[in-house]
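Below you'll find the structure, written out as structure tokens, and then a few comments.
Here the complex is missing one protein chain, while the rest keep their positions.
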Amino acid sequence: MIFLNVDNPSWMITPIIVPLTAGLLCFLFQRKTFAIALSAVLVNLLAACFLIGQLLTCGPMRYSMGGWQAPLGITLRTDGPAVLMLLMTGVTGFAITLYARGYFSFRIDDPGGTDRHQQQQRYFWPLWLLLLAGLNGLFLSNDIFNLYITLEIIGISAASLAALSGKPAARLASFRYLLSSLLGSLTFLLGIVFLYKSCGLLDLDLLRNLTENGPGVRAALALMSVGLLLKTALVPMHFWLPPAHANALAPVSAILSALVIKGSFYLLFRLWFEVFASSITTEALNVMGGLGAGAILWGAIQAMRQHRLKLMVAYSTVSQLGYLFVAFPLSRAADNAQVWSIVIFMAMAHACAKSAMFMSAGTIFLHFGHDRIQDLTGVRASLPITVLAYGIAGVTLMGLPPSGAFIAKWLLLSWALASCQWWWVLVIIAGSAMAMIYVFRVISRFIVIPEGFSSQKLEFHSRLLEWPALALALISLLLGLVAPWLLHILAKGSIDLTQILPGGLP
Amino acid sequence: MNWEQLLLVSILLSSLIPGIIIFGLPEERHRLRTILNLCGAVVKISLIVIMDIGIYLGHTFEIRMPLIPGVELLLNGDPLSALFATLSSVLWLLTTIYAVGYLEDSPNRSHFFGYFSLCVTVTIGIALAGNLVTFLLFYEMLTLTTYPLVIHRGTDKSLRAGRNYLIYAFSGGAVFLIAVIWLQNVVGPVDFSATGFSPGFTDSHGTVLALIFVLLILGIGVKAALVPLHGWLPQAMVAPAPVSALLHAVAVVKAGAFGIVRIVLDVYGAQNLLLLGVLPLLGGIATITILYGSLRALQQDNLKRLLAFSTISQVSYIALGMSLVDQPLAVIGGLVHLVHQGLMKITLFFCAGNLAETLGIHHISKMNGVARRMPLTMAAFTIGALGMIGIPPTVGFVSKWYLGLGSLAAGNWWLLGILAISSLLNGCYFLPILIRAWFGKQQESWPEELYVGRFETRLMLLLPPLITAFTVMAAGAVANAQISPLAWVRFIVREYGL
Amino acid sequence: MIAADLQTVAYASILALVAGTPLIFAACSCTPFQKRVVRFLPLATVPALLAPFTVPVDMVVEVPWFFMGGRMGLDQTGRIFLSLSALIWFLASFSSRRILKNDTGQRQFHVFFLTAMTGNFGLILASGMLGYYLFFALMSFAAYGLVVHKATDNALQAGRIYLTLVMIGEVALFTALILLVHNTGGLAIEDIAGISYQPLTLILLFIGFGVKIGALPLHGWMTSAYQETPIPAAAVLAGAMVNAGILGWLRFLPLGQTSCPTAAVLFIAVGAVAALYGVIIGLKCRQAGAVLGASSISQMGLITVIFGLGLFDHKAGFHAAPVLMVYVVHHSLAKSSLFFGYDLVERQGKILSHLQIAAILLPALGLAGLPFTSGAIAKTAFKDLTATLGNPWYGLGTFFLPLTATTTTMLMLHFIRILKYGTGTGNPAGKRESGTIFTVSVIATGAILWLWPASRDSAILSLAGMTLLQSLWPVTAGFLLYLVWSPIFSAKKGLPDDHKKQTLFDLILETVARILKGIEWPQSRQDVLFTHLYRIVPQLRRSEKIMGRWKVIGISYLALCLCLLFLLL
Partner (left out) sequence: MITTLLYSMTGLILFGMGLFTLIVHSHPLRKILAVNVMSTGVFLILIATAYTPLGQGEVDPVPHAMVLTGIVVSVSVTALALILACRVQETSNLDLLKKKTVPETAKESTT
């Protein structure tokens, strides 16, 4: 019964174990896979909520797997950012699961469909659940090598998912994705090696407590950062992202864009602002900010020129990621909790909005057989809810109030102005303006019904295709209104080290 | 939640809920849609009237909702917001009636009316906003909800107009956002209050605050169509007439002007602005806009385009009034013009819409003798136009009168000259239209006579302009009565202690 | 107490009815009952005819809710003006209901007619500045509808000139009012008494009301408008509405309370020039209405001179005011009689009988100041005034006044000549009635000044032998001079048509339009911008492709590694 206590830290393995097990089950049984996946995702969501509750009542927790304490054992821990990321994954994942169900059954029921679709569905569930387990592991893990493992799990399953559509372009994109992901993880691993060589520690909490970071640790940080940047697809290393995301199946695109990218970014952010915060130099922050600014502008410019909807959405991901990095140089004007709040708001809003957008794009693709923007006039007449979802998600991307992205941009601008770094202001505003252009370029097509337009009557409507997207879009839009609550969770900071290690450092 | 807060929420919901339901209604159920729309509008007006009374009796209407430290949403019913909310809701009712008549038998009405309702919800939100963040929230949403209306026709021209509208509006919004954040950084969170922020900041951060003021005006000036940020407005007239009416008289341009009022009176406050010395700038921009709008209107042959330029010119009266913020008379003139311009301009747009919808007339050169075919419409148009010129007893005179007195009280003689010139120019472009319509000889048949029936046009198209035209006259004729826009504006000015 | 209240209410409602009745009639003419309403048209003036004899003088009724604080009342001046205007409107409304019987635009005409009437009565009653302005504007704009009623090109052109000037007048008046209110701080007309005027205010007031009376630079509308307006309407335009301008001056520059020598000189100079210039215009005209218009310019010039004389100081003002009133009454009655005569001629459609010519000659030469006419009384009063004021204004009475009498005689003879050879359209419908109206108006012209107590002194004075002689010779001189002018005029066939003149304001408007055309920007400038932007799209695609090459990726990867290593170490 002790196990079932609310304050038992071992609850935190649920989000890792459940999807993992469910993934295996899906792989083994091949029947009722949706039911298994759905229940796993549901449990995952509940677990995320539970962990939030736990965090709020008992504060941050640490759990050593198998009873092995750090530095030897692998530890998990919950704190504000981690549970919020779990929540984000849980909510988005749940909606994506529902959508995927609708997506696959639509394709399978399509009279012109082939076995291929059935097969895609069969592989989708286990891979997706594996990916989910990897992501949750990444958010919870407190051991840097374990983080590498989760990164690899994510990388493998994501690359496989990206290849799932079976189109030549998708396979090629997925191959490139896999290679760059490998390059990234190997660089990360090299960094771990340097780190271990310099201080012999792998536990993040312990590493944070190092009083002095030698050159080895700093080199390790640089290498790990580059590896993670590659995985996060920050300009100029974004080359793999647009083709991989745009050519994948719609639910997969949603997963990749909304969640996978966030995983590596989350890790990078943790390393820079928690673990090695003391060794970060202002110049390095500025370089990151500069790259972020480049990403905002370049991604937006590329998004504006795209002719295909999904590619446009993919490039907008490149652009939106930039905002996360612009927070780096501004962190000097604020304390750590505030920087976290920017990143969390931005990431959550973007996750919900982007997955909603990809879902909408997928639905449109399914119904019209293409996603050429110029031929999508009057989509609203056939798919009103999808278009609404797309529009609301677009509002979030533009950073208009009351979306979560607005809160993030507000904070960014606020610090930029407070510390007189007005050039970031210009970049942020330019990015928003361009987001407006690429979002509305599409929306204006969708909602306009010219005279004499005969809308295609669609016989088959799947609610699962439309409503999850709308729900996510609404969440992203209204996220700003629950900001105080999120901030409250975030304020539950990380663990006091003396509590965990009464014996002091080894 | 006390009843005041409940009232505020239900004011917003009274158009939001019908809007959402209308989105979901199938195209054919126009009767239910109309009923929903009208019920929403009537309920909204009644609620707002209750709020007005409450405000007059000294109740506070306030809802706070903190977001992040220093940023909170605040809905607040003060006399000024009551003014704008009442105007918008009343005109919304009329515009809805008009739109129902206007769009009879045209496609995509669910969509149209859905956005229509959302648009008004947002406008009321702007009226009730109690601080800059909330204002910004609704201000940006206004762009979003009006955009589908602007491009409703779906032609290339309307798409282009929509594109420009968006570019202008969001650029303005971005500048506004920067300014708001900057202001918060300097003076901390500011709620709209009668005095503005503490004058201590003006001493310590004078230059920065002046710069922020300029940015705020630039940002909001896009919607208020101040020259040179007005480019979107004449293009946006490709939208259907009810939308133009909405843009010009109820929502967008008015929201911009209202924003200027809020910034001047509530954010900075007269005291600070005088110390900062930025008011001449606002006055200068307003003056240029007044003259430029009138001069461009002189050139137009397209009726709606002419009206658009006239709006540009007229709305700047409000800004002009605000630039003399230390003069109560000028403030009265500016504020009351907020209402008066709305009444007059909506009349004119209704009439222009009637001409286009009934006879297919879009150009002034085709209007010869049209008053014989549509006497009531043209009578309403005439009243509106005379109001624009400022002929008593229309409301236009009342605004100009107070503005003139205010500018004299401030010692700005030249502003009086500007008002005079503007009146003359207004006469130069409105009077020829009236002459044509009433006394011109009809040369050929009407371009396309679409409606033949008992009245000169559909009743639903005819009633709203008649009502507004009557109000233009009546509100002017009883300007000094207990219940009139002027009386309420005087109440506001008293509240501000000017 | 209650009785007193009741009385006040009763008086207030009479005053309200004076302006309200025409308005109600106007509203009724918009309804389908229009025909019946028109039959009772003269009834609209009845309250105005009765009010001067029922409502006590100097009573002021406050109507606070009305148009920023309404005040109305009837003072001595207002009483005279109201009776005068009511009489002329009354006669004209008889006339107009008949003449327009078969006219298609009848309804439109009556609405404008009644609205103008409302304005005219209302402004007389108004004792607040804004009220005056309100009704003044109402009257001016409604009169436009009367001017262009015929809807011919000429009428529209006349209307255009009229409207332009009215607009200018309105704006000037508006500005002047704001300046005045800024000065006085109150909205009542009594507040004006004794303030010192700024030069700008004076000029604006001169322009604002000067338009109405055709003061010199603003006279352009008069000839053509009088010609084009349907004759009954022209009669009120010339007989009643013109007086609104005079009343405006009296209200806003009250004689006896204003002393402003500069303004006085301005008024006198402008008025004197106008008195002669009007005649010069008139002698070249070929249409009866235009000649009467020119005569109005000239006569109003004289009135302007009288007003100017009164502006010198308080004492001059006290003397000038009654003279002004006498002259106004005389001119209004005479001028409207002439119009009614003209109306009769038009209806008859044939040459006048001798009796009729004699009847028309009475008011016509009355304007010139023929002995035993009202003109003689008015001019005697004028001369008396100049005598009272002493040098240098005495010259005005001895030299200038006879001169204008001479020229006016010429002008009036010109008018009768045109009438005689003119061709009326012939409209027997209202012929008899028209004759009656003409008769009544001529009798009124002849009699009223003799019976009116205020002008009794001048009337007696005008009967003195010397005065008779003095007023006779100019008329004779004028008669002789006209004998010279008449053949010259007949010989001059190529005189410009009265209407084809281009006013200064047309020129200004055209120039502005031309300048504006020059600064109009191409509509497509934004599209040009976008095409330029689209041109870089291929480059964007190429660079994105380059960034996707593995070599580039490798280089950027290494660069990033090195950069971070360098920065962090």
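Read from first to last, the chains carry the letters A, B and C; within each, the first residue is number 1.
As a convention for this text, a residue touches a chain if its C-beta (ideal position, glycine included) is under 8 Å from a C-beta of that chain, and two chains touch if they have at least 3 such contacts.
Quick caveat, the model's predicted, so the values are computed rather than measured.
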Among shown chains, those touching the left-out chain: A, C
Sole residue of A:A35, A:A169 or A:L426 that reaches the chain not shown, by the stated touch rule: A:A169
Contact with the hidden chain (one of C:A381, C:A459, C:I553 or C:L567): C:I553
Selected from A:R31, A:R116, A:H307 or A:R463 as touching the chain missing from the view: A:H307
For chain C, the residues touching the chain missing from this view: 541, 545, 548-551, 553-555, 557
Absent-chain interface as seen on chain A, which is shown: 72, 145, 149, 152, 155-156, 159-160, 163, 167-169, 171-175, 178-179, 182-183, 186, 189-190, 192-193, 196-197, 200, 202, 242-243, 247, 307-308, 311, 370, 372
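Everything below uses one rule, namely that only the chains that are shown with their structure count from here on.
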Furthest chain, CA centroid comparison against chain B: A
Central chain of the complex, centres being mean CA coordinates: B
Distance from chain C to chain A - Cα centre to Cα centre, in angstrom: 79
Euclidean distance of C-alpha centroids - chain A vs chain B, Å: 43
Contacts with 2+ other chains: residues of chain C: none
For the chain B and chain A complex, residues of the former touching the latter: 23, 65-71, 73, 107-108, 111, 133, 136-137, 140-141, 144, 147-148, 151, 153-155, 159, 162-163, 166-167, 170-171, 173-175, 177-178, 181-182, 184-185
Sites on chain A touched by chain B in the complex: 341, 380, 384, 388, 395, 398, 400-402, 407, 409-411, 413-414, 417-418, 425, 429, 432-433, 436-437, 440, 444, 447-451, 453, 480-481, 483-484, 487
Of all residues in chain C, those that touch chain B in their complex: 64-70, 108, 130, 133-134, 137-138, 141, 145, 148, 151, 156, 159-160, 163, 167-168, 170-172, 174-175, 178-179, 181-182, 509, 512-513, 516-517, 520, 526-527
